[in-house]
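A single protein chain has been omitted; all remaining protein chains appear in their positions.
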Amino acid sequence: MRAVYVEKPHSYEVTDMPEPEPGPDEVLVRVKACSFCGSDTHLIEGKMPGVIYPLIPGHEWTGEVVSTGELVEEFSPGDRVATESHAGCGRCRNCVRGFYTICENYGRKPLHRQIGMTANGGFAQLCAVPVKLLHRLPGDMPFTTGTLMTTAGTAIVGLETCGIETGDRVLIYGAGAIGLLTMQFARFLGAGDVCIVDTLPSRLEVAKKLGAEITVHAGTEDLDMILAERGWKGGADLAVEAAGVGALQAECIRRVRRGGRVLLLGITAGEEPPAPLNRFSLDQLTLYGIRGEGDYSVERAVRAYESGRIDSSPINTHVFQLEEFEKGFEVFSGKKDNAIKVVLEC
Amino acid sequence: MRAVYVEKPHSYEVTDMPEPEPGPDEVLVRVKACSFCGSDTHLIEGKMPGVIYPLIPGHEWTGEVVSTGELVEEFSPGDRVATESHAGCGRCRNCVRGFYTICENYGRKPLHRQIGMTANGGFAQLCAVPVKLLHRLPGDMPFTTGTLMTTAGTAIVGLETCGIETGDRVLIYGAGAIGLLTMQFARFLGAGDVCIVDTLPSRLEVAKKLGAEITVHAGTEDLDMILAERGWKGGADLAVEAAGVGALQAECIRRVRRGGRVLLLGITAGEEPPAPLNRFSLDQLTLYGIRGEGDYSVERAVRAYESGRIDSSPINTHVFQLEEFEKGFEVFSGKKDNAIKVVLEC
Amino acid sequence: MRAVYVEKPHSYEVTDMPEPEPGPDEVLVRVKACSFCGSDTHLIEGKMPGVIYPLIPGHEWTGEVVSTGELVEEFSPGDRVATESHAGCGRCRNCVRGFYTICENYGRKPLHRQIGMTANGGFAQLCAVPVKLLHRLPGDMPFTTGTLMTTAGTAIVGLETCGIETGDRVLIYGAGAIGLLTMQFARFLGAGDVCIVDTLPSRLEVAKKLGAEITVHAGTEDLDMILAERGWKGGADLAVEAAGVGALQAECIRRVRRGGRVLLLGITAGEEPPAPLNRFSLDQLTLYGIRGEGDYSVERAVRAYESGRIDSSPINTHVFQLEEFEKGFEVFSGKKDNAIKVVLEC
Partner (left out) sequence: MRAVYVEKPHSYEVTDMPEPEPGPDEVLVRVKACSFCGSDTHLIEGKMPGVIYPLIPGHEWTGEVVSTGELVEEFSPGDRVATESHAGCGRCRNCVRGFYTICENYGRKPLHRQIGMTANGGFAQLCAVPVKLLHRLPGDMPFTTGTLMTTAGTAIVGLETCGIETGDRVLIYGAGAIGLLTMQFARFLGAGDVCIVDTLPSRLEVAKKLGAEITVHAGTEDLDMILAERGWKGGADLAVEAAGVGALQAECIRRVRRGGRVLLLGITAGEEPPAPLNRFSLDQLTLYGIRGEGDYSVERAVRAYESGRIDSSPINTHVFQLEEFEKGFEVFSGKKDNAIKVVLEC
């Protein structure tokens, strides 16, 4: 099969690779589409902690079932599927209790696997994964759009963890894929007013199209004045960092009301920003962080899209072919041509 | 002022009454609209526990501020307001912790008041209430529609208590006002598929218009088959009793999946139905009950409607004048002419 | 090896059986002690739903590791271990999210196993189980006492689910093993006053010895008066049914204060008792049910006992040898000689 092979940081190519064989509780999938995630950039640049090289990357993908291991009853050949990436060890304290994205055996083969990070992933024509990572793709959803289910799962588990109250005022930093999906799901889950902040006007345009009540251009617009006019007295009910910038993590803590909540979704390069931690005891704040999708959330993402009340397809701005991996990577990582999510058809 | 005066059960009239005077932390409101609730029927028939006669009833109302007590800063004359009804004592364990609808001093004057139940309410031209019970009416919402804010608060606090997960399958028994609002807010809060069951085709029509994915006529349609076709394998994620019928409370327990949740909103006449309680330990269920709006939920209702993404006005099927109280009561309590909510302009 | 073989309901014997062989992620354990649970009585009498015969029963046991499968790193030969019994499928929605005692594939071999219910258990000299079911036995705890860890796990997950608040008043029906452990752990987790009710004076004696503040003999003492004298105004904060009697499940609902919680741990023979469900909406109650230990709770049980602040050994009233299975069963199921937990040394 054809696949992207990353031998080590900065060294990758599209080449021939042996086809994977599914184990007894695994499913062999004909990959149809696989999208780039920010962590893929880190992976290729050698900055993602925990990656095991050499590797076929790709953890946001969709495809069609080719065959199933002997213990698999849930799927049949031809079924269209979306995926999660974290296959925890299934036996440590965290996995057993449902927190498998923070598996205590992370990276220890063969106990644990994260598809596209410590085991071969979806930038390939075929991929074999444990059945528990697969979810039926919503009815008529295109394979390219379906690659968003994984990131949608992250948005969902983040918002479900910190909770949305009816009519909440939600402030989001970062209008990349995770920020936009968090914006959409905050509204799907009952937020009243969502404000999203970014430096790229093109991304704010997409945010508006996807439903954001308020969009703010970080460089030129006055966030304080805009929120005051909108009636956000006292600050946001919930502030979300989805840009992966330390200073914005600290800013989220400043921006919530007394009793407010902060959610950190972005991953920084290990920055330790000065943070107004005193606010936590003075103003009774709570801060949550979420590692990836987990909590079987992709199944709930699928249900949400099946309702027909949410459409995230504009986030997929570019589609290339698997053989064009390098080009796709450059467009994505350079945010060229207003790229947000770049998908490869495999 | 003109007001409805209920001297005792079955004995009521529209008559002249002295105007109320607001205390220092109270607001005097010119009532504009007040709607009938099922508990008003109980009140008039002498079947509502806790009512203190004689009384001006009415706890779902809207109006315009006339004047404010000396300690009130939140409102000014002319402000348009919606209301809550439970003014807890503010000092028992439950009130201090925020659970003021189950005040431990319920009914003990002057510590506690429930407007329209133990103190004069909104079927009158004027009403004076503690400022904490008032919330600004959403922008251009008509006063008649605004009377729904109170019941919307009940739906909200019920759903927030038992939790909606993204894409949940929700089954609701009863398409009266509380059932319909629970259906709408379940969807507003992220449910994927909501099924509502009733015996009145006209109410199911309204449910469909308000967004219900599935409506089932209790007498003639096969709920099992309909849910099976819809893919509800294993039962509902959440089942809500909103009809006030003991047998349906027990039915809710049967209808949820392993690990599912049940929410009881309806109030029965004290029935003790045979209930499959064994399911709780065998299938790890949870059952929640909610007493009225509370938890400052009307403010969140207001925010939800302000978003423009929800419209419940079709629930208000009839509008009469205050002097037509008797006619309104008959239409409402007899469900005449497909009545759901009946509102009086005051 | 010697083992108890239950061919079908009412038909059992101690006999020679082939030794089990551990799979790659399994551990072979030399069983040291195995105790009877109420569900074992149901199993032998053919009244336990879901049991797959023929079967070696026994799900509350301890032992010493003999050997480990190739993927097991957590244990070495000679390690002393306690157990859980539910090995969920690890891939359905409930298992993946941590709710493996309500596995959606319960009873479907080979996906799912419950040791001693659908797969061979601990009334034998050897038993092989997935490593995730094993927890290190607290330091110097005797093997016989260690058999209580499984039931302690159930008490823990029950109490953690419904929550104990500092100083809570807890009412427990049933002073069998699960009732007594729930009493002890309610106190360990911060309850202030625990009252336990039973019909057997000998069990109430044990309850007193284990720390119960209040014990009430169901037939002869006046619970109302005793609780009133103790200052339990308004009812219990939490009421727990641990006797498996439908009428007591309903009684728990009556016995909690406004805003109180009910926990159902006992399993009845499918009774559908008349229940005052109206209290849930009028008084804002919540009802929880728990199926077995789960949630990795045996590990937390072990930690609790390691603290040295809790000792449950008096619950183990009788010890016999494996060959005396019949005698042990009779003493246990007949509650002879004041038996509570009966343990067999294997």
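Letters A, B and C mark the chains in the order given here, with residues in each chain numbered from 1 onward.
The rule is simple: a contact is a pair of C-beta atoms (placed from the backbone, for glycine too) under 8 Å apart; a residue touches a chain by one contact, two chains touch by 3 or more.
Predicted model only: the values in this text are computed from it and were never measured.
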- Item | Hidden partner chain, touching residue among A:Thr68, A:Thr101, A:Gln184 or A:Thr215 | A:Thr101
- Query: Any idea which of C:Arg254, C:Arg303 or C:Lys336 touches the chain not displayed?
  - Reply: C:Arg303
- Listed residues A:Ser35, A:Thr166 or A:Gln249, member touching the removed chain: A:Gln249
- Message: Can you tell me which of A:Cys195, A:Leu264, A:Val298 or A:Ile315 touches the chain that was removed from the display?
- Response: A:Leu264
- Message: On chain B, where is the contact patch with the chain that was removed from view?
- Response: 25, 71, 73-74, 90-91, 93, 96-100, 110-111, 130-132, 295-296, 299
- Per the touch rule stated above, chain C touches the missing chain via residues 156, 160, 164-168, 185, 187-190, 192-193, 213, 297, 299-304, 306-307, 309
- Item | Touch residues of chain A, complete complex, unshown partner | 49, 94, 99, 101-102, 104, 234, 246, 249-250, 258-259, 264-268, 270-291
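Throughout what follows, only the chains that are shown with their structure count from here on.
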- Shared interface numbering between chain C and chain A [over half = same, under half = different]: same
- Task: Could you list the positions in chain A whose residues touch two or more of the other chains?
- Result: 299
